[in-house]
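What follows is an incomplete set of chains from the complex, kept in their original frame.
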Amino acid sequence: MDVGFIGLGNMGFGIARSLLRAGHTVTVWNRTAAKAEPLGADGATIASTPGEAAKAGIVMSMLADDHAVAEVVFGEGGILAGAPEALHVSMSTISVALAKRMADAHAEAGSALVSAPVFGRPAAAESAKLFVVAAGEGSHLDRAAPLFDAVGQKSFIVGDAPYEANLVKLAGNFMIAGTTEMLAEAMALGEKGGVARAKLLEVLAGTLFGSPIVQNYGGYIRDEAYLPAGFAAPLGLKDLRLVGEAAEELRVPLPLLGIARDHLLETIAIDGEEIDWSALAKSVFRGAGLK
Amino acid sequence: MDVGFIGLGNMGFGIARSLLRAGHTVTVWNRTAAKAEPLGADGATIASTPGEAAKAGIVMSMLADDHAVAEVVFGEGGILAGAPEALHVSMSTISVALAKRMADAHAEAGSALVSAPVFGRPAAAESAKLFVVAAGEGSHLDRAAPLFDAVGQKSFIVGDAPYEANLVKLAGNFMIAGTTEMLAEAMALGEKGGVARAKLLEVLAGTLFGSPIVQNYGGYIRDEAYLPAGFAAPLGLKDLRLVGEAAEELRVPLPLLGIARDHLLETIAIDGEEIDWSALAKSVFRGAGLK
Amino acid sequence: MDVGFIGLGNMGFGIARSLLRAGHTVTVWNRTAAKAEPLGADGATIASTPGEAAKAGIVMSMLADDHAVAEVVFGEGGILAGAPEALHVSMSTISVALAKRMADAHAEAGSALVSAPVFGRPAAAESAKLFVVAAGEGSHLDRAAPLFDAVGQKSFIVGDAPYEANLVKLAGNFMIAGTTEMLAEAMALGEKGGVARAKLLEVLAGTLFGSPIVQNYGGYIRDEAYLPAGFAAPLGLKDLRLVGEAAEELRVPLPLLGIARDHLLETIAIDGEEIDWSALAKSVFRGAGLK
């Protein structure tokens, strides 16, 4: 089908490529136009504004933060200005507040929003192995379903209000930070008692605690693989801020969030802004007098 | 082989049965003798003291707490008094401090300790599906290996000092409490934002966070299955106290432990002493103004 | 001296009255004009815009939040539009970020900002017993000094960058919430052990811990005096959010802030939006199974 695609960062580029590979007709837009060129070679049309990309009637976006998304939707040459009737499938990790604001604005313009953030990394985007978490009205979800199939290994429908998918995505990012904190505490305890990190992780992952996140983030801690960052600490901090804002708005105390965020702040304060967000584990080890 | 077995509670009974089923010659002892009778019918010999059970030369024990283990080792009619030369394979969840004290005492008596706590529930004990986490000197571990094979699906050797296995077991119990806390926070956030617990758990477990513990404890929270207790809150509190004591002794800050323990205290204070330890999740939901 | 005064809420009204009483010539502005009338009777001139009030050449403002302050400074009819040369003495509890933005804007307009938030309640404002915490360039502070003398019992100069005074004020509000949390925990422990709150507070305040905040907030907890609110919980939550934003920007972990904020969220979730912010103590007592 005809689809617009906005935002060709690490994630977006892979997703756009998966859409092309699945046979869809894709019109792409990126703020830095040079990044779009390789996709042009793959058959994508290159638009000069987000609104132009949205003229396909359905447009997906995958951007860095609330600011970038708001710009693309509400700004000059944006979706609402250029193609107010387009169905917008927003895949970015954004605030619940912005998702609500966008849903209202799209509805007012006579169209609609589907929120469809994803779990997975750039490699999974490129190989169509993402998990898609979608929310929106049934007919809109149906319309977007072939696109989800083109980029993900599995889709979950979590509600009919788009923001619900954003909330689930934020809950997931909270779970990643929380799991990192938990593993770091367990591994610091073990290590100071003479049990090597690698050994403890082997036992935990090999018995009742094994999951992709435990394997991956446990591995980063085991190997102290914090640089170069896969996901830089300040970006993680931004995501945890979004979790905190949603929790504050909904009146939900989240003490584990506070701990993980404080350890993330500590690693940024001490280890710098370039480090991976899993380095919140470094704060845990430092506090125990370990390297 | 000939083996003594001490402690026929829910876990111990299943383990002893698995030993018999594997063809070992088992002499059992339990404080309440009546519980031993069904095993007698299965071919076990019933001893009148722990020391007598230990005369088999190798003796396993699975008891409720430090107090019970110390009684069986150091008390009148105990292992050290009755069979000081026996290799003691201690499977109980006990303190690091007691494990060290026992290792010293067994060594002084001319024998040795192997610590071999397990992950798994009574049903896994009965069906030989436990995970065994063992530590001790190599020759002693070799000697105990056939017994581990008889009761577990897999064994992990984590060190040559017995207490290291106890520390790993405590780290595991900390991970269960921490995972419960984390899931409860995520699910409270979701629920207050309109995403049902069952739906959020389905997404988490179906994407990157799925593990046996996430499935099981997430299920308890989803179903509010806190009564009757599978593992009563005061027992969980006792285990977390052992984690805290080890952390204090080793000088390791564990903020997540503090949070989970406080929520466990809260559920005991409000919901009573009979509730399951996973009900620490109730404290999280209560704090958010949810039922 | 001639001075403008913007914002006649509970605090601002008392401050303006103290200025009049000290013999200053005061031009007031308030969004809801009716509130200004009693001051007119006391000799104040009533302006029709903030910018008009600022024509006095020096203008103080005391408003509810960042939004109201930004409106008065940057909005139509605001200070920058109406009297760009006026020295602005900002007494509101606002974010560090807004203080920095205002300082830049006033400087660019050829004038300056002094931040001068206060500690104290409306009664202290009316009786000129506030504590003034001021920051700004020396000559501007000198110019504002007679105004501080007119409203406060003591002034503290904390730096030459205005935002520093705002940061100190936020640190103070953090201290209030932290003291409330600490007292509530101590009193819940005592009460569950049979020591009445009143008795424990008497001992604490009468020995080494007595301070105005311990006396006042300890008294609220002792008497469960949470309604009607002196300072409503959502306003307290807003202030703690500003503390958290400053801490995040400065990369400073504040775990006690997390705890107090979570308990404040809990009391809002359970007890409603009308309750006093000291009711975060209710969450502490509730968690202990106490009323």
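Residue numbering begins at 1 within each chain, and the chains themselves are lettered A, B and C in the order written.
Here is the rule we use: a residue touches a chain if its C-beta (ideal position, glycine included) is under 8 Å from a C-beta of that chain, and two chains touch if they have at least 3 such contacts.
Since this is a predicted model, take the numbers as computed values, not measurements.
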item	value
Identical protein chains in the complete assembly, only 3 of which are shown	4
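Throughout what follows, only the chains that are shown with their structure count from here on.
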item	value
Distance from the mean Cα position of chain C to that of chain B, given in whole angstrom	53
Chain A-chain C separation of Cα centroids, rounded to whole Å	38
Where chain A and chain B are represented by their mean Cα positions, the distance between them in whole Å	38
Shared interface positions of chain C, touching two or more other chains	255, 262, 265-266, 269
Chain C-facing residues of chain B, complex	255, 262, 265-266, 269-270, 283, 286-289
Residue ranges of chain B touching chain A (in the complex, touch as defined)	96, 119, 131, 133, 154, 156, 158-159, 161, 163-164, 167-168, 170-172, 174-176, 178-179, 181-182, 185-186, 188-190, 192-195, 199-200, 202-204, 206-214, 243, 246-247, 250-257, 259, 284, 287-289
Touch list for chain C against partner chain A, complex	237, 241, 244, 247-248, 251-255, 257-259, 261-263, 265-266, 268-269
